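Working notes, beginning with the structure itself.
Then we have subunit A:
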Amino acid sequence: MSRFRKGLTLAAAAIGLLAQPAMAADNDWNIGFISTRSGPLKEVGDSTAVAIEMATNDINAAGGIEGRKIRLVEYDSAGDPRQASVGVRTLANDSKVLAIIGPLSSGETGVAMNDAERIKLLMLPYSSSAPGLTAGKTFTWRLSATEDKQFNRLLKALPAKNVKLDTADIMYVSDDRIANVTGTKVYQTLLDKGGVKILRTISININSFDVSAQVAQILQDNPDVVALAANYAQAVTVLRELHRQNYKGRVIGSQLFADPNLVGLFGHDADGMIFVSGFWSHRDKQAEDFSARFVKAMAAKGFTKLAPHHVDAQAYDTVYLLKDAIERSKVTGAADKVDEERIALRDALKGINFSGVVGDNICFNGGDAELPGYIIEIRNAQWSLFDSFPPDACKAP
Partner candidate 1 sequence: MSPNDAIFSLRGVTKAFAGLKVVTDVSFDVRPGERLALIGPNGAGKTTVFNLISGAYKINEGSIILDGVDIAALPASRRCAMGIARSFQNIRLMPHLSVVENVMIGQHARTRGILELLTPLWMTRARQEAEAQLAAFDVATYPNQAIATLPYGIRKKVEIVRALMSRPKVLLLDEPAAGLNTNETAQLRDFLMRVADGGVTLLVVEHDMSLVRSLCDHTVVLNFGRKIFDGPTHAVQEDPAVLEAYLGRPAHTAATPRAETADHAS
Partner candidate 2 sequence: MSGYTGGLLVILCLNIVMAYAVFLPVATGQLNLGGAAFQAVGAYTAGYLSATYDLPVVPSLLASMATGAVFAFLFSLLIMRTKSVYLVLATFAFGQFLTGVIINVDALGGSMGLSVPAHVEGWTVILFAGLAMLLTLILMQTRFGLAMRAIHDDDAVSELMGIGVRGVRIGAFTLGGALAGVAGCLYAFYFNFCDVQSFDASSSFYLLLFVLLGGTQTIWGPVIGAVFFTLVPEVFRNVLAYLPAFGHGATSGQVDTSWRFILLGMITIAMMVYRPEGILTRIGLGAIWHGVGLARRGRQGT
């Protein structure tokens, strides 16, 4: 009996802890942050969280927004769409945040943006780049360029720089949301339009570790380029196998696997690869400064990074975008007016012109930002700028 009662007391205490919402200090800007600090996407999540914390600290150190500090209220979704949904509700209803930064993946965003729409709360995912994800949603705005736009730029750059591009094989990850769309829709259409002969479209799985069978098919075709639509992890697998089976052509791709750490994994083996990135760390002084500080901050957490991923840069800028929106909208952050102010904040994004580490004069078409594109070639185990495209113009809001 007493053990049973002790158990009950413990359970009651636990539930009591569960019910405690995080309380905000009176004078701070209350901003939600749905992070991914555990689960299978942990590493990307940790790295973007460092960028977001860095931006928050930078803004606060420089006097905050209108003299008041940003206070991030974090919720770890562990990469689970259901938890992302709970995150939106928690941050919106309990912590009364003005807006939410995140979540990370398109799967989480796909679920969470429905909640944001119903609650009427601005949500700023910083990494999901699935084309068409924000269609019909008015409260989800993302500072990321979709894959179709970026790949189109790549195709424009290649002939101008005398890269042979008559034949191509497309290789994509069939069970990854973005990679699938990019491979089957974006690459297919754009290569066709560019007059490139597609010899074969080959799929791999998100869990594939042995792609020898697929690469054997590529070697038989021996195309000029392999257009690869894969995230970093699968790209690594494919590139290794291509290298091992001695493929001589080039690998091109949109921004999906534009990760500076590829170089660290492959050294000279990655030479000749061309892809697009939404961020170029040597774009200007500001970007260089951010990159250096970010690499240092990551090292302090025990991660070795050669340079920030474009997702990290976008995450960093997302906080500044929110700062601009708060300043434009003249919201007060008062707890009793939070419902109107959330809408006002969303409206402030319409017609905004934003400049940050990713680029200057960025505007939004619907919920999607118009970002610059940087065509990167890996040369001598280094990222080198091959070509660059300024952000596109926006339609009048």
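Assume contacts are C-beta pairs under 8 Å (C-beta built on N, C-alpha and C of every residue); 3 or more make two chains touch, one makes a residue touch a chain; residues count from 1.
These made the cut because all candidates are chains of the complex that A comes from, given by their letters.
Only a predicted model underlies this, so the values are computations on that prediction, with no experimental measurement involved.
A.B. asks: For subunit A, which of 1 or 2 is the touching one in this complex?
C.D. replies: So the candidate in touch with subunit A would be 2.
A.B. asks: Residues of subunit A touching candidate 2 in their complex?
C.D. replies: 1, 4, 14, 17-21, 33, 37-39, 42, 49-50, 53, 71-74, 76, 78, 81-83, 85-94, 107, 110-111, 114, 118, 130, 174-177, 180-181, 301
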